[in-house]
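A single protein chain has been omitted from the complex, and every remaining protein chain is retained in its original position.
As written, the chain order gives the labels A and B, with residue 1 at the start of each chain.
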Amino acid sequence: MSWTLFLLLVKASGLTVAISAIAIVIGLTLGMVVSAGMLSPNLLLSMPSRVFVSFFRGVPLLVQLLLIYNLLPLLGLNVPSVVAAVAGLSLCTAAYQAENLRGGFLSVPRGVVEAADMAGFRPFQLFWRIRVPIAFKLTLPALVSEAIMILKSSSLVSVVGVVELTRMAQDLASSTYKPLDLYAAAGGLYLAINWLMAGLGRLLERRLRWGRA
Amino acid sequence: MTFDLGFIAQHLPEVIEAAGTTLMIWAAGAFCGLALGFLVALGRRYGPAPLAVLLGVIVELLRGTPFLVQLFLLYFGGPFIGLSLDPIPAGVLGLTCYAAAYYSEILRAGFDGVPAGHVEAAACVGFSGWQTIRRIILPEMAVLVMPALVNMTILLLKETAVLSIITVPELTMVTSAIGSESYAFVEALFLLALFYWVMVEICGHLGRFAELRLARTGLVAR
């Protein structure tokens, strides 16, 4: 396979990384809110959160993407397919992250929260200064594997016409009749990004050791 | 948008057949994947070092790349190395390999989760290697890995939708095809989503029920 082809793939993987990164950030933020909603004693908050999580975890991402991509124009929102793709990925990962974080929030020791309560923290200070850092650290391994999952799932946005890594490989494969080389190269690039993300995750984990060996 | 579901009634037989295909492919992928995954886990845990390393690399490749890319490689790349498969066999093979990689990791963690003392105890009372695996390791492991296996199997059901991209006539492909020719694409997608959602919820509940039953056998030390 020629360098030019490979460079095209590398360029397309930039879009793959960008789409995944944005989806991860949006998904994590939304997931935090949704998981807080799931844990709320208020049924008006917890029920919709639970349904949200159940739906987006229960439906294949491909179907979600097709649905969002085709639904948005019907609702009068004519957005580029990249936006629909990012929206779909974000919603899906938010559901998984919410479920992960829910477990994390439940594992924050009660006494640690009570200590903050005694120190006069207001609820939102307690949430952001105490609960979130501890829950985040507890769930970090799961959050990282979910981020890697999203990277791999981002290949599905090729079906709504976003020319990211998989779609680029597909286009080049059909024009050059070299599917073996191109898909193998694309797979290699996914692996590389994957390792990069895992490395970043380990770095983050080391930063959040909080003195433990 | 008018939400007209009449089109589905006209095509009910096709949809039911496609749903059957989805379930068949899922069952085949899960069953073969689990069997293959078990062999891989055995090979990595107890096999000779070169085999273990080779299997490890393959598993890493399968777990590190998108399922869709694997399918493309198999379906479009396969003919170039003399492996021309129809969509359904290609789909089942792809799903099996993909599933085997993940199942093998779960099972390997399960092997590691069985306390070494139990295995040593079995050796002491004269169990052979295979007897130890069958009578000690497997039952203890089953309880440990059950939740992860259930999860993965449910995930696999959702992955079958990806097979539509290589034109496997499963539910996603057939339903969206009917939807677009009846000008009811979004309605079709809604029904599709509903089908998967209900299936996943049912399987999730069955899985938890099975875990509870397994836990009640007393095998679980909790």
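A few comments on the model shown:
Everything below uses one rule, namely that a residue touches a chain if its C-beta (ideal position, glycine included) is under 8 Å from a C-beta of that chain, and two chains touch if they have at least 3 such contacts.
We take it that contacts and distances are computed from a predicted model.
Here one chain is missing from view; checked against "Amino acid ABC transporter ATP-binding protein", "Isoquinoline 1-oxidoreductase beta subunit", "Deferrochelatase" or "Succinate dehydrogenase / fumarate reductase cytochrome b subunit", UniProt names that protein "Amino acid ABC transporter ATP-binding protein". Looking at the complex as a whole, the chain kept out of the display touches A. Within the whole complex, the absent chain has one touching residue among A:1, A:17, A:116 or A:198, and that is A:116. Contact with the chain that does not appear here is found for just one residue of A:5, A:23, A:85 or A:134, A:134. Listed for chain A, the residues touching the missing chain in the whole complex are 109, 111-112, 114-122, 125, 129-130, 133-134, 137, 208, 210-212.
Just so we're on the same page, only the chains that are shown with their structure count from here on.
Chain B contributes residues 1, 61, 64-70, 72-73, 76-77, 80-81, 158-162, 164-165, 172, 176, 185-186, 189-190, 192-193, 196-198, 200-201 to its touches with chain A in the complex. Residue ranges of chain A in contact with chain B, taken from their complex: 54-55, 57-64, 66-67, 70-71, 74, 152-156, 158-159, 166, 169-170, 173, 179-180, 183-184, 186-187, 190-191, 194-195.
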